[in-house]
Each structure stands twice: as C-alpha cells, then as structure tokens.
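Note that one protein chain of the assembly has been removed; the remaining protein chains are unaltered in position.
Up next, subunit A:
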Amino acid sequence: MVSLPENMTPPLSCDNLGGVFGPDPTQYAMTSVLGQCCDDAGQVYLAVYLPTNTPIALKKFNMDKAKDEMDNIQNEIILTRQLRHPNVVVINAAFVLDNYICVVSPLMAFGSCRDLLNRHFTEGLPELAIAFILKDVLLALDYIHKKGYIHRAVRASHILINEYGQAVLSGLRYACRLVKNGRWQRNVHSFPSSTSRNLNWLSPELLEQNMQGYNEKSDMYSLGVTACELANGMAPFQDHPPTLMLTEKVRGFAPVLLDFTTCPQYSDTGQQNSNPNQAHGMPSDAINSGVGDSVGSNGNSLEGGGLASRRFTDHFHRFSELCLQRDPEHRPSAAQLLLHSFFKLPKRMNAPPLPQLLHPVIPLTKVVLGTESSEDFFGVADRLSDLDLNTCEWDF
C-alpha cells in the first residue's frame, strides 16, 4: 500500500525549480531508460543531477535523425520555458551534447496516464482518480488559453503524474499561438504538423480544416476524448480508419464513457437488451456511438462484464458530454468547466489522495543512485549511423 504522509504537500512548484539545474552535461548521470517519447523521436532516462543528488527525468533527442522534428522540439522547449504553472510541465534545463538535445525535467513518478492505463488500468482509471486528474489538466488549459495558446494535443500520454499525485500537462510541441501579428486572433486555421498520432483526439472543426477555423474550444473537445480514454482504458476511435473517425465526428457522434448505461448489454443467451442508442438510430458500437442519455434501466448488471456492470456518476457523464459537443460555441471554457459538479465529487465522497487511488501502482520515487552507466550517452544507435566515409583523406 502506498501511503502518503498527511502533511506531504507538493513543493511550491514553479519558482524554486527554474535556475537550479545547470546546462553542464557532466553534472548529469543516467541510471536507466524509462521509455520513448515524442513519437519515438526521443528517449526518456531516469537520471541524477549530481551536484544535489536529485533524481530527474532526462529526455534525449538525436538531432541527426530528426528532420522536421527539430523545429518542433526547439519550439516546444522555447514555449515551455515561457510557461509557468504547477500543472504545466517544467523544463529545468536544455543543452546540447554531441548530436543530442537533452531536456531536463522533474521526475514524474507515476509516469503518464497512458502508462497507467497500459500497465494497470486496462479498463480505465477509477472515476475519482479521473476527477483529480482532469481538474489539474483544466487548470493547465485555463492558464495556457489565457496566455494565448491552443494546446492541440490533449491526450492521456501527455498527462503526467508526479509522486504527490499532481497531474501535469506536457506535449506542447503541437501548440499554436492565438496571439499573432500583435493581435489576439479569434480563430486560427493552421493544421498542426506531424500530428498524425493525435488525430483521434482532435476536434471536428480542427480536422475539417474549413474557413471557420478553430479556437481554444478545440482543446475542450480533446479533453472530452481524453476523459473517455481515461475512463474506458482505450482511446476512442482506436480501431477506426481516420476517414471514418472524421465522418463520425463531423456528424456529431461523440465517444461516451462506457458503463452499464451506455454499453450494449447482452443477456446470457446472447440476445441484445434494449439499447437506448438503437432508438436514436445510432450505431450500436458503443465506443463511437452517440451520447447515451440512458434511463438508467433496470440495473440487471451482468456478472463478469466489467464495463457493463460499472456505473459512472451522472456528473461525469454530463461533464464529458459538455466537452464533446459538436458546436465549439456550446462547449464551456476551461474556467467554466472547473466549476462543474464532477470536480466536487472527491470532496463529497471523502476521497483519499490520488496516489492511494492509483494503488497498487508504486511511484518511481526510490531511485537507485548509480552513476556507472553514464557512458551510455554515446548511444549504440549513434554508432550505427556512422557511414563508412571517414576512410577517405583529402589531399590539400
């Protein structure tokens, strides 16, 4: 059981983290690989900042492999350095070592929400945990929008959880500015580059690429898709070809939270029970079906059917429906959504802190402080890229 001392509070995040870490590569020692990031353009390492013996996360991007990505990564670093909010990812230092760009960030002990779903919560996170997480994400979005940016890549893999259970939004390389040419634009039209892996989360108006363009409300739609992702375990539209995904979104079919009010239910004989979606002429595939404003029905929950036997609160259902409205005008802003009754649940239900809700997942806080593997900086992949061209000597 992961227990958190009562008085354990997150450090007053932003200001104390800024200048502490230096850009000198010799002051960092890598201990192990945590995973890939940024569409596999980078690797994440668990590392130690030697002067203070602080465990940190170090991302390495091989710039000799990156082509267009180089600009994206550069923009991400510069943008992130100009944002300061407890729920927005922090970059403590960024420096060049050989042909790598290294980015130092605080260690996120629970990893990303996608990691949590993949490893432990394949059918979705507990509702109260989601309430904690989405509230933090909304705080981040509220800040980002007020600073004049659209995030454009809200998804579980871009939500990181630190050891205190605070959620932090990352993935800013897809963000775009609302403030352009000295003016605050009401709508933008640019399509994010190299975003193919984010398509399922993007709003219909962004995907349509029409004259109306889109604005920060696009992020609220992505948040709704993310809410379903966190609740259901898998990302909506996961098995859809992109064209079908787009058609469904444009026609207003939004993903839903899967529980017994929205799941198609089968009796023991395999016969389908009455499904409210059918009445609306919607596809029976619950993942992409319309908003299931079920009547709650008779509660004949099925044994063994995890998704079909659980029940999310109406607050949560309403929340995701609000985000996933087809017309961006109707979607509430981040500031308005923060007042939603869904976020009062944890207090009303006397919920334990997030780390306990994530039990049995154990955070990566106990770091083995070893420095021996730092020679790994000169990666094997790097050596493979050496062409056999150095044998030729010019005669000057």
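The rule is simple: contacts are C-beta pairs under 8 Å (C-beta built on N, C-alpha and C of every residue); 3 or more make two chains touch, one makes a residue touch a chain; residues count from 1.
Keep in mind that, in the parts below, contacts and distances are computed from a predicted model.
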Checklist entry - Going by UniProt, what is the name of the one chain that was not included in the view, given "ADP-ribosylation factor-like protein 3", "Heat shock 70 kDa protein 14", "Proteasome subunit beta" or "Protein Mo25"? => result "Protein Mo25"
Checklist entry - For the chain left off this view, which of A:Val96, A:Val250 or A:Ile362 is in contact with it? => result A:Val96
Next on the checklist: Using the touch definition from the top, which of A:Arg81, A:Arg114, A:Arg311 or A:Arg326 touches the missing chain?
Outcome noted: A:Arg81
Checklist outcome for this item: Listed in rising order, the subunit A residues that touch the chain left out are 14, 18-19, 23-24, 63-64, 74, 77-78, 81-82, 84, 91, 93-96, 98-101, 147, 179, 181-184, 333, 385-387, 389-390, 392, 394-396
